[in-house]
Structure formats: structure tokens, C-alpha cells
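Apart from one protein chain that is not included, each protein chain of the complex appears where it belongs.
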Amino acid sequence: MMQHYTEKIKEIAKRLFEEEKIDIFIGYEKGTNPFFPRPTLISKIEDVNKLIWNSNCALNLCNYLTGRKERIGIIANGCTSRSIVTHILENQIKREQLYIVGIPCEGMLDYRKIQAAVDNKEILEIKENEKEFKVIGDGFEEAFNKEDFLQENCLACTHPNPVIYDEIIAEPVSTRAARPEYEDIKEIEEMPIEKRRFHIQKLLERCIRCYACRNVCPLCYCPTCFVDERIPWFGKSIDPTDTLTFHILRAFHCAGRCTDCGACERVCPVGIPIRIFIKKLNKDAFEIFSWEAGLSLEQKPLFAAYKKDDYDDFL
Amino acid sequence: MYKLFKKEDFINSLYKIKDYKIFVPAKEGYYHFFSPLEKGISPDFSFFNTRLSPKSIIYPQSERMFEFSLNKEDPDAFILKEAEKEFPLQAIIGIRPCDAHAFQIVKKNFDNPDYKDPWWTKRYENTTFIGLGCNNPRNTCFCTKVGGGPFSEIGLDAIMYDLGENFLIKVLTDKGSLFLKKIEGGKEAEETHIKQAEKIKKEAEAKIKTDIEIEALLKKGILQVFEADIWEEISFPCINCGICTYLCPTCWCFDIQDEVYKDKGDRIRNWDSCMFPIFTLHASGHNPRAEKFRRVRQRFMHKLKYYPEKYHDGVQCSGCGRCIIACPTNMDIREIANKMSKI
Amino acid sequence: MNNWKPNIVAFLCNWCSYGAADLAGVSRLQYPPYFRVIRVPCSSRVDARFIIAAFRNGADAVWVSGCHPGDCHYIEGNFYARRKFILLRELLKFIGIEPERLFFSWISSAEGTKFAETARMIAEKVKALGPSKFFIKKRPEVV
Partner (left out) sequence: MQNPYLPYPAVIEKIIVETDDRSLRTFKLKFLDPSHEQVFKYMPGQFAEISVPGKGEVPIGIASSPTEKGYLLFTINKVGLVTTHLHNMKEGDILGVRGPLGNSYPWDRMEGKNVVIIGGGFAFTTLRSSIVYMLHPENRPKFEKIIVVYGARRPGLLLYKDELWEWEKRNDLEMHITVDATDDPNWKYNIGFVPTITEQKVKSAENAIAIVCGPPIMIRFTQPVLEKIGFSPENIILSLEMRMKCGIGMCGRCNIGYKFVCKDGPVFSLAELKELPSEY
């Protein structure tokens, strides 16, 4: 099935170049790390054969659209397409610039779970088919079910099919969950306050402030991020209070905009489950305002709109 | 001088050492980190390598350099004083040869004829490096291509060979022998052990097959590589985060920031990254490296061209492969080095 | 009764709540002197960074007050603010800031009494809670 997707993407890209509908095509190419296929920009028709698609293409390609002027072909699964909707609503890219190749998504593999399953042996190659994938390394091969190794956000994905596209490369897949579930967030919410503070402080302890979670996120495109303002809002050292300040303020900047693609959690070099903050905001946005980000170009984002009878329990 | 230790004896006696602060590789969550040896921390010497390099043991990510008072009444208000801190004797047990080699590369920056960085040099001098050779280098390792090797002794005070149940320890320096006197239970090694170790070393070296054209690259002119039209394409995937520079054992760039709380102030040194735009942003708004491709070019030019040009001692990379493993967009230094050497 | 005096930062919208504070003063209504008032053009001008900066600098509580939804001098300012504050309040509670340290209210410039009562209520709650000890940035905890 993955092989089928890859061929389809190449075909479409080739056609788009031939019909001169696009100047560039943004997708993935095979790199040297099977868990992190390399985002790539194809500008010549002969390079379309480099394009691939597999269950590790988990970075949100919308991140590469900000401010581009060309006509762009881009592949987009559910969460990426929703980020593209948000990008268009926030005037970072125009709809007419884009030719979106929709991909019904089966969910992305969690490389940390896979590494743990093979006791951290080096994996050189991954082959996959419909339901299974096989990891190959020096002197060992092992097969697993995709279902057992999906990323957290993919397990509870409510919109695997692209919400916006010019062409879709396969039949839409069935949705995993009718409505988003936030059990892990409820669990933290119900912790007594001291335990919750300790849980969050322990969780952020290893953060090295490399800002990969911010730089991989398509929502974070401010020319001068609040992190880099000349008169800073928080200190630059790895002081725990400053690290916590960064993460909650960054999460709050994504409130009502995050499509839970999981890229931030995937790139964290020390494996922090960093999504709990933004997932808490997504939970409240859904439960209080029944809001999910990036579902339609007609709907203004959460904080850019209001209803007179919005929930209001203020004094 | 070789000594042989039963693994359990070696590990148990580590707990008994009092006058050294011991760092060992320990698993926490998905990754290994060098952690201080205390109750509850069990060293795992069957690890591949730690996720973060051991550089933070000598060169902490955030360090208080100076303190000062901002209270006008104080006699020495506004005058900076070096922050009081001790530099205890410490030992890193199980450091991989590539990371030890990295400290020698970084030493050229922090300990040079013109200036010595007081904090880095003091901590470095008080640290004993007990290396653990790599029986199974990986595909992302290329230490042999940059002047090192799975059993290289550069920057080590002793090197351990993992012979299965035993560690064969080859003492290399006085610092090493001084430390090893603290470990009980060692006995003289026999010829067979040393032969076995040699065999393991040869096999390990043969396992490193990755091709990276360092010699060809060193011959190329700096301007030639700088002005090549490869950089826009190479830099496209990069998201300019700090993962590669913060995980890299040979990256040393830093930032200095002042912080004030009420009338007490601190001057703090933090790690910094050439990947961040504000690294070179002038107060006037001018930024010599404003575009992403310039920053990506700077990183690889510094490691593979500027450092060799300045110190004439090989590249500023020890081949540990952390940046290849951790980069979210698969910027592979080996591929980029080969592109640079073929322009 | 301990004589500890809480330090409460109050962001008051210029057109309504700031007026209500004036009215309370003019009408000699009594309320505790623990409030540091910051006048803002509209409640929606209060940014998450302001509230977090207040807690980081040691505020024992933060109170944001604006015009009643529908009466905003800028027509829709407080409508936007309302959504923002609900999510922010939940997030700050989630990370460990006690709920009784963050108050949002709508008080028009005619409601001097409501202002004084709300101020007294907030002061009481905060005094009961005691000084804030969490999420305060002191000297950096570094080597």
C-alpha cells in the first residue's frame, strides 16, 4: 500500500511539472536515517523519482510553506492538511499557490517504541506493507504490527483523511476515533496539586532548550519569537522556571491552532512528552468551544472569532 | 600496564570511591545519559553511546560566571566577583573514545596560548577519563575517518576492553593509574587477555565502513567551498534547531547573559548555537547570517574547513554520529562533507 | 489573623473597571490596599505573557477585570479576551498555579460596589491561601 502511495505521488508530481501547474514540489526523499525521511524540495522534473512516502514521514511539511512565493505542489495527510488550512487562514500562504496532493493517513510509527522493541540495536532499513513493517539491521530482521507501534497522537487521530486537497491518491481511510480523547490529560488534571507540579517539573527536567519543538512546528513562524525578544520574557539559562515558562507560553501561542501532528514530540532529542500542554489546550478548546483546528477555510481560528453566548463563568 | 577486573567487582568498587565524583552511563527512559553514580543509579556498560555527549560534565549548559550586587549602599556594588564554586575531582567511567577525542578538539579553543577559560580548564584538569572501547561500532560511526578509532586512546587516562565477564584496563596516564588504585580486585592481565583485546580492536576497526572524503575536503580551498552553489539545496530540510550543536561533543559556542533578581545579579554563560539567527544579529538589525543556508553553511564550514585551517590538526569532528542519529530532517554530515569535497 | 499582606496585580480596563475603582474610591468604599493596578486599554490587551510575568515576579494573585461582554468600548475586545482567559486559566491551573490566584471579572464603571466587593473577596481568598511559592523566578538555578 505504501509502495502504491509512493508511485502515485511520483506520477502526480511528474504530471504537475509537465502541465507546468507548479514551480516546485515539496515532499520526502529517502535519507540515511530510516526513522527520519528527509523533507525535500523538487524543482526539476527528473528529480520526482526521489519522492517517497512511508510510515515515518511524520514531520509536518506545512512548516516549509511559510512565506514562499512559488506555485507549490505538496503532499498532505490529515494533520498536515489541517495545518495548511490554518496557514492559509493566517495569510502565510495563498490557497491558489498550492496544489495539495491528499494522502489518507494510516498513522506514523513511534521510532522510540521500535528502538526499545529491538533492545536499541541499530536499524538500517525498514520495509513495510499494509499492516506490518520489518526492521532490518546487521544480522537481524524482525517484523511487527504497525498498530502496536503508532505514535500517541496517531492512535487517537480524528482526521486521518486530508480536509483539503486538489487530488487524493487513495480511498479515505476509516477514522480511528469519533471524538478526540484526552485520557492522559485527565489523569494529570486529577493529580493533587503538589504531585502535578512535581510530575511536570520531572517531565521537563531533561529539556536542553534546543527549540526543536518550536522550529519543527508549522504554527511557529514569527519573525522574532517571544523567546528572542531583546528584552526577554524569561531567562536564557536552563533554569527550571524559565524552561516551564517557555513551554507553556509556546503552547499557549498554539492554542486553537494546533492540529496535533506530533512533530514536536517526535523531534525532542531527549524524548519529553511535550504535547501535554498543547493537548490540555486542545482539550479545553474542544470541550468548551467544541473547536478543532484547521477543519475548514471558512471557519476563523478559535481566538480570532467569538460567539455572544460563549461560555462565561467569570465574576 | 594492563589490569584485569571482574565486571561486578569493578562496578561494585565504583560505589565505594569517595574522593571522586563518578559519572557512569545509565539508562533513563529511552536513552542513556552520563549520570552521577548514586544509590539507585546502575551503570550500564553495554550501552552504544549516551544520547547527549559528556561535554556538560566539563562545560555545563548554564554556568554562573560572576555575581554582583546592584544595591547602591553596598561598598562593592556593580563590581563583578567570580562566583564561588568548587571543582571536585571527578571521573567519567565508560566514556567512548570519540567523546574523549572531542575534549581534545575543544581544548584547543578553551585552553590556548592567548587565553585560558578558567572554568573549562579547572574542570578538565580535575577530570579523569576512563574510556570504554567500542566492540560494535555502528553505521553512523566514522571515528576512524577523523583521526580516532573504536579503541583510540586520544584524551583518555585509561581504556577498558570489554572481554565478556572481565574488563581489561590499559592504564595510559598517571591520572589514570592514580584513579585505578582506588578500584580493588584487579589482577595482572595475562597474555591471552591482551591478545583477545587486540583481536576485538581489529574487528571493531574493520566494522567502520562509512565513506567520508576528509582528505579530499581538506585540500579544497575555503572560498571555493564557501561559494559553491550547493548550500541552498543542502540547507532546505534544516529547521535551524539546536539539536545537532547541543548534542555534539565538539561544539563549544556560548552566549553570556546577565540576570537580575531584586538587587542581586548574575552573569551566566549558556550554550549557544550558530543555527539560531540571533547568534550573529547586530543591535543595528544587520545580520551577516540572516538566511538559513548561511547558518547551515557556517556549521559545516566551521567543523570541516575553518577549524582545520586555524589549527592544522584535522577536522572539528570526532565521528560520534550523534548529529546523524538525532537530526529530525536527516542532515547527514557525511553526505554533506562528500558534497563539499566534490565541488 | 496573620498580618501578611498579599501582593495582587490587577489589570483593569481603562473604560470600565478602572472607572469602577475610581467610583469605589470616591464613594469611600473600603477594600484592602493589596492591589497594584495596571491600567490597560481593554481586557483583551492583557496578554498571557503579562499574567505569567506577574506570577514569575512573585505576585500572590492576578486579577483581570474588564467591561461586561457587549459593553466593550472597542465593541468586541472582551469577547476575544473571554475565550483567551478561559483557556489560559485552565492551562495555568493545569501546570500547578492554584485556581484562587487568578481572577477574571466583568465590572462596568457604574459598579463601584461590585468592584469593592470583588476586591474584598479576592483579598480574603488570597490571604487564606498564603504567599505564592510556586512558579517564581528567583536567581537562576545553575551550576
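Letters are used for the chains, namely A, B and C, taken in the order the chains are written, and counting of residues starts over at 1 for each.
Here is the rule we use: contacts are C-beta pairs under 8 Å (C-beta built on N, C-alpha and C of every residue); 3 or more make two chains touch, one makes a residue touch a chain.
Just so we're clear, the structure is a prediction, and the values are computed from it rather than from any experiment.
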item: Among shown chains, those touching the left-out chain; value: A, B
item: Contacting the left-out chain in the complete assembly, out of B:Ile79, B:Ala206 or B:Ile343; value: B:Ile79
item: Which residue of B:Asp19, B:Asp114 or B:Glu165 touches the chain not shown here; value: B:Asp114
item: Chain not shown: contacting residue from B:Phe10, B:Phe47, B:Phe142 or B:Trp252; value: B:Trp252
item: Residue numbers in chain B that touch the chain omitted from display; value: 65-66, 68, 70, 77-80, 82, 109-110, 112, 114-118, 222-223, 226-227, 252-258, 260, 265, 267, 272, 274, 279-284, 288-289, 294, 298, 301-302, 305-307, 309-310
item: Interface residues of chain A (partner: the chain not displayed); value: 230-231
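We adopt the following convention: only the chains that are shown with their structure count from here on.
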item: Chain at the geometric heart of the assembly (C-alpha centres); value: A
item: Far-end chain from chain C, centres as C-alpha averages; value: B
item: Between B-C and A-C, the pair joined by more C-beta contacts; value: A-C
item: Length of the line joining the C-alpha centres of chain A and chain B, rounded to whole Å; value: 31
item: Centre distance in Å when chain A and chain C are each reduced to the mean of their C-alpha atoms; value: 36
item: Per-residue overlap in chain B, given as positions that touch at least 2 other chains; value: 62, 259, 268
item: Chain A residues counted as touching two or more neighbouring chains; value: 235, 237-239
item: Complex contact set, residues of chain C against chain B; value: 137-140, 142-143
item: Of chain C, residues touching chain A in the complex; value: 48-49, 52-53, 56, 69-70, 76, 79-80, 82-88, 90-92, 94-96, 98, 103-107, 118, 134-137, 140-142
item: Chain A - residues contacting chain B, complex; value: 31-33, 36-41, 59, 63-64, 112, 115-116, 120, 122, 124, 138, 206, 208-212, 214-216, 228, 235-239, 263, 266-267, 269-271
